[in-house]
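Quick one: the structure is below, and I'll ask about it shortly.
A protein chain is absent from this complex, but the other protein chains hold their places.
Up next is chain A:
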Amino acid sequence: MGREVAESCVDTMLMEMVAMYSARFYANKPELAARRIEAIGYQVGHQLSERYTMERPRFSDHLEAIKFICKDFWSEVFKKQIDNLKTNHRGTFVLQDNKFRWLSRVSIDPSSEKETEDPSTPGESKAAQAVSMYLYFPCGIIRGVLSNLGIPCAVSADISSLPTCSFVIRVKA
């Protein structure tokens, strides 16, 4: 049922969206670009959650909702399930995807990593920063889905080891 679109179209559109926001609209303000992209993801997640929870009963608790995201929602959007779910039972959940579909073709050049290693800037190199821009959209999607299910939260992503990607959900009590 429903109409289909080629995956390459979706992939290239996402790439272009991030490129537009980070290079043209908010050229020197990565924070604003990130916020904007995450807001777009929020809207998308909101609408997708309506579509994918149409036939289901209400979720009994937060864990059930998170499990729905890990299994059904992730299979609908990314054709696979979340590989690993961890929780501290106090409102923090870590979803780990061992081969995140939208980052499966990203690969950082190893030689330029060594050249541009700048000891004065703590934390990430430029390439890692560029890659992290692509994660705001999925984070927004997750936040949108959860908030439509009645669970306000904050979502962040961690890409210390590509192509494994972890999403950290902190439920606001």
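Criterion: a residue touches a chain if its C-beta (ideal position, glycine included) is under 8 Å from a C-beta of that chain, and two chains touch if they have at least 3 such contacts; residues count from 1.
Methods note: contacts and distances are computed from a predicted model.
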| item | value |
| --- | --- |
| Omitted chain (choose from "DNA-directed RNA polymerase RpoA/D/Rpb3-type domain-containing protein", "Trafficking protein particle complex subunit", "Myb-like domain-containing protein" or "COMM domain-containing protein 1") - UniProt protein name | "Trafficking protein particle complex subunit" |
| Residue, one of A:37, A:70, A:95 or A:131, that touches the chain absent here | A:131 |
| Absent chain, residues of chain A that touch it | 8, 11-12, 14-15, 18-19, 105-112, 127, 130-131, 134 |
